[in-house]
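Note that one protein chain is taken out, while the other chains of the complex remain in position.
Let's turn to chain A:
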Amino acid sequence: MDNKNTPKKKKSFLQLLFIKAFGTGKKKLSILEEEQMQGPVRTIIKNFTSNRLSMTGLIVFLLIFAVVIIGPFFVKLDLSYTETSQQNVNPGLDLMKVPSSLEGKVAEISVGPTYTIAVSDSGQLYMWGKTKITSTLNLKYVPSNMGKIKRISAGFDHILALNEEGKVFAWGNDRQKQCAVPDKVKELTNIVDVIAGYQCSVILTADGHTYFFGNEANNDYKNTHNYQGQIVKVVTTADAVLGLTKDGQAVYLGKQSNGYTKMPENMGTVVDVAATASTMAAVNSDGKVFVWGNLSERGEGKVPEITSKIVALEAGRYHYTGITEDGKAIAWGFDNYNQASVPASVKNSKVVKLFTGAYQNYAVTDSGKILTWGLKGYLLGSDDLGRDILNRLINGGRMSMTIGAIAVIISTIIGVIIGGVSGFFGGKVDIILQRIVEIVSGLPFLPFAMILSALLGNALSSNQRIYLMMIILGLLQWPSLSRLVRAQVFSEREKEFVTAAKAVGVKQMSIVFKHILPNVISVIIVTATLDFATCMLTEATLSYLGFGVPAPQPTWGNMLYGCNNSIVIQNYWWRWVFTSIVLGICVICINLTGDGLRDAIDPKSQER
């Protein structure tokens, strides 16, 4: 077929869609042609689609709507989830962005909660991720003149480094003195390893001695433990220290007797140990892994059954990884950010070194490539409890829209019934109903809603409070709609078709709701649309003030709750900017749609 000669008649689907959406393809009629007669619905749709602004509003709103309705099926929300290590993380997906210059010469990688630090073969320091801990504290500012770095360790909010000469450097948060290297340690010349934990630092010497500094109240450590002189490896949980002796025994280096001290028996010869935030693990010479400590539902204890032997262990915040003797990486434990799901690219290659920490995993393959999996970061940042704002925005949107929609449905039903009855029957019925309308519309909305939710709120469960919100909003929103409907019904009922309907024998109630109402439906739709926006805003206002939907359940309003102080506004801008923008855009789009609908239904209103 020769495409060049065939005239271009058919428009592509996209073009048609564009024309439908923005109305540029309007056919011009000659003066002799008459416009095609159309039904009222088609006319309204045509008028609406030719209004670009409201059409854009509708499309944007539908997009937001689709995301918050479909999104939660993919982005699950765990209401009880909080994570101290992930508080107030800046927006961005750069937590695992390994510098390309590091490729092929990794000596060691150590992962902190929101940042990663690495040393190359030549002793050079690399750092990526979110290094800013507070507005004044940034881990990026490393001590000068460290020389060639040999070992590195990332703590919760501080970093320890050991250089070639055996000198220890520490920087970062020093509130618990975890960066204040004691004189005793400074005098040591045989340091082989540094371990940075949660507000604490541990130094390991070549002769098997350990030295501890930092927060001793939070970390269970006994300076005079029985294993001084035998330790070859030290790992830390969030509150305890575990050691490995040179004769292959995992030993607890604390004073207390707790979950960590209840070690499994018959572990045999332990070859490696690792520790998550609350559990400890050891692997013996047979490749068998033992996990103990404060095991939770996160699944640190669920060691997968594999045929090959595990030779080395690594641990993140809530998950473990290991390398088998044939160079395969395996992972188990908490998988909320896919940190325990080894990707196919890693499964298919031979792993030489594996570094795990927090929610990130770095696997160095035999070809020197660095493969990563786990948490990349938070697109819109995280909030004060370490929850992903994007996740809460999507799930909260669903709640906000549901509340708005149900409130509007309630208020529309009440408004239409009261307005319709009041308008059609008039007389005493009208007088009584209008007094009720006046009383309800006279209630000061916000104070009333606050008092109501404060009075009833404490006695109700979280879910019941959500229903309460819907009902309060619905019960206080209807007067304006009922007045509009009443006025419209008043004018419609005098028209001849109502008499004609009566003459045919239609019953009164069905005249009101079947014959008059369809004539008023345009007003109802427009008002309901605009009310939807108002309801969402009011819900946001109430939740923002703390009287709406209670805390763990997110809505766009209560995500802003607690963002009303200058510290958050200045330093953690992502906690309020994105939510406000989405809420704002959504409300503006609904209003644009409503206005466009009004214009489409009553084209004369544009001429006024």
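Throughout what follows, a residue touches a chain if its C-beta (ideal position, glycine included) is under 8 Å from a C-beta of that chain, and two chains touch if they have at least 3 such contacts; residues count from 1.
Just so we're on the same page, contacts and distances are computed from a predicted model.
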{"item": "From \"NADH-quinone oxidoreductase subunit D\", \"histidine kinase\", \"Peptide/nickel transport system ATP-binding protein\" or \"Choline dehydrogenase-like flavoprotein\", the hidden chain's UniProt protein name", "value": "\"Peptide/nickel transport system ATP-binding protein\""}
{"item": "Candidate in contact with the missing chain, chosen from A:151, A:298 or A:515", "value": "A:515"}
{"item": "Residues in chain A touching the chain absent from view", "value": "37, 39-40, 426-427, 495-497, 499-508, 515, 518-519, 521"}
